[in-house]
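Removed from the display is one protein chain of the complex; every other protein chain stays in position.
Then we have subunit A:
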């Protein structure tokens, strides 16, 4: 009896934390979403969300998040695979993880310098005889920088999945007649699918609501749901509409997690 009581006592800080920092904000967001800009209780925000402006914005958010996730995966999987084959794999992994500890804003400013009209990238293009180009404020630079920032978050779960895999499974596949490619398709990839899933989650969801990069790197050419929320709260001061977009963002996130949720399997 006593242990049950004390266990409940220990759970209190945790429960409080969840209540104050997770449940309360969501409830508040939900609450504000039902007030229009004049402060009247109404559903206008929800009706507004289903107008072409916001729907297009949602679609483009999805599209960019999808592109970012896809490119990040394309680069991260082979990298994680090569990492597991190196001798000091933990060291290499650390080297790849370290940049993610640096503040996002700093990295964004660094890219401003690199991609700027007189930046390193353009000097290189000059030297190669291609001539300088407008790199900053393009879709390319936005996706490039986003992918760069998300790579460590994708590599980590995939690396762990690959690293956990018993090497005798590969011998076994080989033994049963599988070529290297077949082994990858039928054994390695299915066994790392959970890692790929969680990697995609940690990239796709934040990518949906990126807003700092959209302004700094793409010069607000790309408008995501994140940018819209920021604008509504800070510029238009329409807290109701901002909250409504946030509500949809939260719903989308839950749907995405549910869809990519890992099936239970393995030993």
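Throughout what follows, contacts are C-beta pairs under 8 Å (C-beta built on N, C-alpha and C of every residue); 3 or more make two chains touch, one makes a residue touch a chain; residues count from 1.
Operating definition for what follows: contacts and distances are computed from a predicted model.
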### Summary
Choosing from "Anaerobic sulfite reductase subunit A", "Phosphonate C-P lyase system protein PhnK", "Ion-translocating oxidoreductase complex subunit C" or "ABC transporter ATP-binding protein", the absent chain's UniProt record names it "ABC transporter ATP-binding protein"
### Message
Can you tell me which of A:75, A:178 or A:257 touches the chain that was removed from the display?
### Response
A:178
### Query
Where the complex has a chain not shown, which of A:25, A:99 or A:190 is the residue touching it?
A:190
### Message
Could you pull out which residues of subunit A are in touch with the chain that's been left out?
### Response
166, 168-169, 171-179, 182, 186-187, 190-191, 265-267
